[in-house]
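Left out: one protein chain. Kept in place: all the others.
What follows is chain A.
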Amino acid sequence: MDSRAEELLTGIQGDASTYDDVPAGASCRICRGEHTTENPLFHPCKCKGSIKYIHESCLMEWIASKNIDITKSGTVVNCDICHYPINFKTKYAENMPERIPMSLLLKRSCISHFFRLKEIITIVLAAVLFLIGVPLTWNFFGKLYTFILDRELPYRDDFLKSIIFGFSSAPIKEDIESSNILLQMVLNYRFSILQIIMVVILHISLYFQYDMIVRESVFSKMVFHKIGPQYTKEELIKIQLKERFPMMDDETIENVAKIMKGREEIRNLAQQENNHNNNPDNADNEEESDDEQENANQNEEQPGTENTNAFADEAVNESQHESNAGLDSSSILAEQDSATESESESEVEEQIEDIRPLDAFVHHRAQNELDELLDQNLQAAADHPAAGPEHIPVQPAAQVLPQAPEPIPAPRIVDEEIVNDIGDANNQIPQAPIIINLKLKLMNVIAYYIIAVVLIAVYLSASYLLPTFTGFGLLKCYAGLVKILLSGLFQLCYLLHLPRFYATSLTKIPQMNVLDSMVKENIIASCVKIYQSYNTNAMKSSVILRSVPALVSYTTTISLINISSELICKGFGRENGMKNRSRRFIFQILFAIKCTFKVFILFFIELAAFPVLTGLMLDFSLFCPILRPGEIFWAPRLCEDWPPSIFFLYWGVGTLYMYWFARYIGMIRKHIIRPGVLFFIRSPDDPNIKILHDSLIHPMSIQISRLCLSMFIYAVFIIVGFGFHTRFLFPVLMKSKMLTIQNGFLHHFGVDSMNPKWEISVYPWPFYIAKQVIESTSSVKLYIRKYWTRVFDVSSRKLRLSSFMLNNDIPTERGCILYRNWFYRSFARRKAQWSNSELYTSPKTASRAAQLFKENKAVHAYFIPDGILMRVPSSDIISRTYVQTLFVPVTKDDKLLKPLDLQAIEEKNTRNAGEFGYLDEQNTEYDGYSIVYTPPNFRSRYILLLVFVWLFASLLVLTTTFASQFTFTLIAAILVFPAYIFAYVLANVFLVKSPSKKHYEVFYNGYITVIRSNFQHLDIFFVCFGAIALALMLERYHQLSMSRIKLEEHIVPVAIDGEEFEVENLHNERVDNHSENQIESWGTILKHVLNRDEIKVVLYLTIMVIMVWLNSLGVIVNMEQLYFIQGYFFHDTFKGYRGVFNGFWNPSSLQTNACFTLLSIHFIYTQGLNFAANRNRSFFPLFRYLLKESLRKLKFMLYTTMPIIVSWLACSTLEYLFHRERYTTFGAPLVFLWRYRLKSEFDHIEWTFPQHLCYLSVTAILATFAISHLVKFVKKWFGDATQNVKDEVYAQGRSLENFTNDNF
C-alpha cells in the first residue's frame, strides 16, 4: 500500500478517534438523536453549544430538502446559523494511485481547458457580434440603402471604400491606411449606436404611450363618442344571457331580454322620481333626469304600442340610457346573481300583464325558465365552490362591455400578454427577441446574429428605404403643387398691378430699398439655393436634408391616418353605433395611432423641447456671460467633438433649473402666500391633473398655445431675470467684471481653467458639496424662508396687495392718501399724515378731499378709499371651469356687483374644449372662493410685485455670492498665507542651496495678485467654500440664539415667582440646559458636515489617489529595474539601436501609463467595494480605518521593494568606498548608476566591480522574485489540476468532517 493511501487511512482512523470526543448528552441539532457508532455526530461548522452536533444523514436530508446537490464536487453549503461553509471531505476510490498518471492529467486538463476556451470564445463572439457587429451591420445596411437611393456610389467603382468611408464628414486622404479604416469604423460605430439607441427609445416610448392611451378610460369614451356602441342594449343582454346560459333557446332569451328591459324602464322611472325628490337643483342630475323624462314619456307610450314598436323605441332609448347603462346592466346582473327577484319582479309582471295577455303568458314562462336556470347555476356554484371563482371573472368582463364596447379592451383585460406580444412585434426592436431566452451555444450565437441582420435589413428598408423612396415622389408632387400655387399667386399679383405699386414704393420710400434687398438676398436667395442644390443632388452629405423625403412621407402617413380615421367614423356617433366589427377595429387602431402621436408630440414638447430651450436660455443669460464674457454661447465649444451632446447637456441643465424653480414655487406656495394665488401653476398634489387624460381630450391647438405661453413666461424670467445682471447691469452699466469667473488661485498653479471640458468636470463639484452641506444645516433654510416671508410682506404692503397675496387684510391698504401737494407727498409725508388726526377713521372721496384742502389749511392729507372686493380662488387645486366664475367684483356681503354672464363662460368653454370637451371631468371637491380686497390697477400691481420679487432675489443671490467669496478670501488670506510662507521657506532652505530674494518676491507678488483678483472676479471654489463657511456660521449663530431664547424662557418665571428655592432649582437647570446647548457646538456642527456621504467619498477619493500614486510608484521602481537589466545585458548587442531600445521601459512611457491606469482601476474597484462595506461608519473611525489600511498597503509595498533598494544602496556605498576619488558626495554614485551609467554618452567611463555587482544583484533579486512566483503558480496550477482529476475520476461522494480551527 502506498503512503498516500496510508495517510488517508490514518486520517479516517483519526476521524474515528474524534468520535469519542463527543460528550455524553450531545444531540443532533436536527433529530435530537444521540451519538451512536453507526450514526456518529459531527460538528462540521463553527456552531457551538447545544446545536454544535449533527448527524450526517440528518444534514443530508436537510440539504436535499433545500434542493442542493451535494454530490457534485465543489458545491459549497453554508451553515444556516453561522454561515460558515460546512466542512466536507471528498472520499476517493480505493484504487486511486498515489500519483495521478501524467497522461490522464494532461488529457483531463486539456479537455477542461478546451471547454473553458469554447465557453470564452462563445462569450467573446457573442459580445463582438452583438455589441460591435450589430451596429456596424446597421451602418452597412443604412449606407447600402443610401447607395440604392442615390443610384451611385460616393467613390466610383469602389464598393468597399464607399461602404467604409461613404458620407463621412471627415476629409478623406488619398491613401487609405489601416489606422484610418479603424478610425472611420469607430466613427461609423458611434453614429450607428446612437441611431440604434434613439430608435429603440423612440419605439419603446411610442409603444408605452400607445399602451397607456389604450388603457386610459377616457380613450374608450372618445372612441364611443366617435363610433357609438356596437350592440344595442337588447342585443347586449341577449349575448350576456347566451354566455351565462348556453342551453337556453333563442326564443326564451328574447323574452327574458324583454322582461329585463321592462324592469329596467320601471327602475328608471323610480329613479327619476327619486332624483326629483332628492336633489331637484343639481345640474348634473337634472340632465340625467331630463333624459329619463324622455324615457318615461316613452315608457308611458309603450304600454299602448305594439311590442315591435318597443324594439324600435329601445334603440333610441338605449342611447339615452348611455350615462347609466353600465350601472343598470350591472345591477341587473347583480340581481340575477343574488336571485332575489321579489317586489320589482312582481311589479314588472303586473306591468307586463297589462301589455298583452298572451305575451305576458310567454314572458311568464320565460321568467320561470330563467329562475330554474339561475337556481341550477347557484346549485352548481354551491356544489363546486372551486367553480365559483372561475365563474365570476366572466361577469366583470361582460359588465365592462356596455361602457367599453370596442373589441380591443375586452381581450386585453383577459389576456394582456397577447397585446404586449403584438406590440413588441409592431415595434420591431431588432435585438429584443434575441436577448430573451439567450442560450450561449456557438451555433446559436451565429444564428441569432443572422436573425438580427435580417431584422435590421427588413427594419431599415421599412423605415428608411421605402419612406425615402415614396418621399421622393411625394416631394415632387408637393413641389409641383407649390409651383402651381406660386404661379397662380404671381398671376394674381400681376392682375392686381402689385409690381407697379411695388416699384413706385421703392422709389418713394427710402427704407423700402434696404428691406427689399435684405429680403431678396437673405431669404429668397437661400431658399432658392437650397432648392437648387437639392434638385442637383449637391447636398447629399447633410443628414438633415437626407431625412427630408423620409420625414415627408412619415408626416404624410400620419396625416393620412388622421384623415382616414375621421373619414371612417363619419356619420357615426353616440346615437348611431357602428355595427361592422372589422371597421370598428380599423377605426380604433387608426384612432389610437392618431392619439398616440398627438400625445407624443405634446409630451415631447413638454419633457424634451422645453428643458432644452430652458438650458439654451440659461447658457445665454447665465453661464456664458459668467464663464466667457463677450461670447454668446458657452456650451457649443464644449460639445465640439460631438455636437448632439449639446442637447443632452442643455436638457440636463434645463431640467435641473426647472426642478429648482418648482421647488422655490412650492416653498412660496406652502409657507408664504395665501393658497389660491398661484392657482394657475400646477400644484403637485392637484387631483385635477390627469396629464394623459387632458392631453387626449383638449384640442391640439389650445394645448400648443398654452405650452407656448408658459415657455414665453419662462423665457422672460430667465433672460430678464439673469440676463439683466450678467449681460447688462454689470458689464455695461457698471463696467465691472465682478460677475465673471477667473480662477486666479488655480491659475497660479498652472491649471488651465479656461478649458470647457475642465470647467464642466470640475465646477459642479464644489457646488454639489456646498449644496449638500448647506442643506444639512437646518438654519439656512429657516433664514431663507424668513427672508422671503419678509420680502413678500414688504412688497405686498407697498403695493397694497397684502389682502390678495397674504390674506392679511390691512385697513390702511384699502385706499391711498391724498396729499395737499407734491411737497407734502415727497418730503413731509409724516407731518402731513399727522396733520389729520382722523386720517383713517374718516375717509373721503377725492373730490371731497380737494374741497377740504381748500377749506382747511391745517390738514394736508386725506385718506381716499378705492379698489374693490373680489372673489378669488381659495385653493390652488381648483377646477378650470370654476376659475372662470371668479375674479368678479362683489360687495362686502358677497353680493355680485353685476350678474355673472354664465352663458358667455359656457360658450367660451365649449369653444375651447373642442370635440371631446364634455368628457373632461374635473374634481370640484376643492372649489371655493374667498373675498379679498384688490386695489385699482390690480394687474400692473401684480406684475410690479413680480419685479419686486425678482429684485429681492437678485439682491439675495448677489449678496450671498459676494459675501461668500470675500469671506473665504479673507479666511484664506489669514490662514493660508502663513502656512504657505512657512512651507515655502522650508522648501527653500532645505532643498535649494541658495534661496534668492527674487524667489520670495515672485512668490509674494503672485500671492497678492491672487488675493486681489478675488476681489475683482468670482472664483467658484472660493464662492462655494465661502458659502459653506457662512452656512456654518449661520448655523452656529442660530444655535446660540436658540439657546439664549431657552435660557430667557427659564428666567422669566423666576422674575414672576421670585421664590428662593425655585431659583436654586432653576439655576441647576440652567446649567444643565447650558451644557445641553453646548453639545451643538462647532465640533458637532463640523461632525454633521463631515459625516455626510459626500465628504466621506471625497476623503476616500483622496486617500485612493494617494494610494494609487504610491503603489504605482512602487511598481514603477520595480519595473524600472527591467530597464536597467535590459540596458546592462544587451548593452553591446543593441549598441546600434540604442535609440529604439532606450525606450523599452522608459518610466514615462506608454507602458507606465498603462500600468498606472490598470492599477488605478484595480484600486478603485477594491476601494469602492471597501467603501460600500464601510460607508456607515462615522467620519473619524472611517478615517482611522482608512489610514490603517493604507499603512498596511504601504508596508507590503516596502517589503517588496526593499531588497532592491537595499541592494542599490549597498552597491553605491561600495562604489563610493572603493572609488572615492571619482565622486564628490556620498549620494553621487547612486545617482550616477541610476541615471547615467547606462547611457551611451558614458560608455567611455570604465566599468568597476561594484557597478557590475549593482546590476547583477538587481537581476538576481528580480530573477528570484520571478522564479519563486512562477514556481508557486505552477505548483498551485498543478495541485488544482490534480485535485480536479481526483475529484472527477476517483471521487466517490463526500462525507462530513469535523471543524477544527486549523481548517482555514
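Just so we're on the same page, a residue touches a chain if its C-beta (ideal position, glycine included) is under 8 Å from a C-beta of that chain, and two chains touch if they have at least 3 such contacts; residues count from 1.
Quick note on the criterion: contacts and distances are computed from a predicted model.
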item: Listed names "DDE Tnp4 domain-containing protein", "E2 ubiquitin-conjugating enzyme", "Ras-related protein Rab-22A" or "tRNA (guanine(10)-N(2))-methyltransferase", with the criterion being the UniProt name of the chain not displayed; value: "E2 ubiquitin-conjugating enzyme"
item: Residue in contact with the excluded chain [from A:C58, A:L241, A:L627 or A:L692]; value: A:C58
item: Contact partner of the left-out chain, one of A:G33, A:P629, A:G723 or A:P756; value: A:G33
item: Sites on chain A contacted by the missing partner chain, in the whole complex; value: 27, 29-33, 51, 58, 61-62, 65-66, 80-81, 83
